[in-house]
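Every protein chain of the complex appears in place save one, which is left out.
Let's look at chain A:
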């Protein structure tokens, strides 16, 4: 396919196989810059770079899509530079797919003085103290300049633990804002706006939110407002409920979720896309991900350990480096961050590949059972996992 031709529809989603037991599905999401196999984990490259890795290294890991953060990119390098560069793809020389958030969440979480009005997110500039407003229109304008394949509506984010009328207000405002975003969108043949399902932990509000958003002309949906400290019990129910309402033929993106066990459960619940800073953040602190949990390579026990992080891993770190050497350089040399980031990203991408393969082969329930037993060898599964999987007819083995 000639990528230089602008597609009239910037997203085509083809489901290749659906699990005959659970809601899991695997497919292909065709985007202007690259095709993406789903379910997919998207590593986070906040400021136009993925934690010390070259674009060539990411391509070697078969990474098809990464995330950028609009708030950070809008601040540095700023839209003028990004405009001059011809967008973020050109600026960072990443030839594959990109997704950006709206910037609203980052503002509310990073800037203490931010508050939300009908107009948008009001905040004091961290540079000159002046009052600024990030409106839905402005967020889309910045994201149009950045030029990611998938962009997010500005949403009214409420902390996961907030209850009462504020949650309802935020849900309805989010719906009003998606219309403003769609209206402001200048590049609907090159970029896709995903609306964000809100409604806190209230089943009725979430259902209503998903139903309202489904009425909009969009190519995919995000599930927001979760993974913010709510109980796992509430978390999975909200995901389950959202995917029940959202249309089957469009991709569903669960924002900010990326722990291995959450990925497996939420794939079973019918989610197609995930992102999380955790794999690269934990790498910087000397932690390597493995199927049975994680290794903290700073610990003395690895001083004489001549094994790679994971025998079965095919990444360049595991092929060349041992735990004993990594123990010597973690938190000391930047090389250690790079090596662990390569491994941790490969871990996430390999997990997703295994999930996709098992769905294709109709062995996903077996895969889930094996995965969980590896993680909980005594068969003492957390209740939320057992319940979430039972809700989609997967019974764990004892």
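As a working rule, a contact is a pair of C-beta atoms (placed from the backbone, for glycine too) under 8 Å apart; a residue touches a chain by one contact, two chains touch by 3 or more; residues count from 1.
Going forward, contacts and distances are computed from a predicted model.
Between the names "Queuine tRNA-ribosyltransferase accessory subunit 2", "Peroxin-7", "pyruvate dehydrogenase (acetyl-transferring)" or "Trafficking protein particle complex subunit", the one given in UniProt for the chain missing from this structure view is "Queuine tRNA-ribosyltransferase accessory subunit 2".
Residue A:54 is the one among A:9, A:54 or A:248 that touches the chain missing from this view.
Of the listed residues A:316, A:366 or A:386, the one in contact with the hidden chain in the full complex is A:316. By the touch rule set out above, chain A reaches the unshown chain at residues 47-57, 60, 72, 76-77, 80-81, 84-85, 91-93, 303-304, 306, 316-317, 320-322, 324-325, 327-329, 332-335, 337-339, 342.
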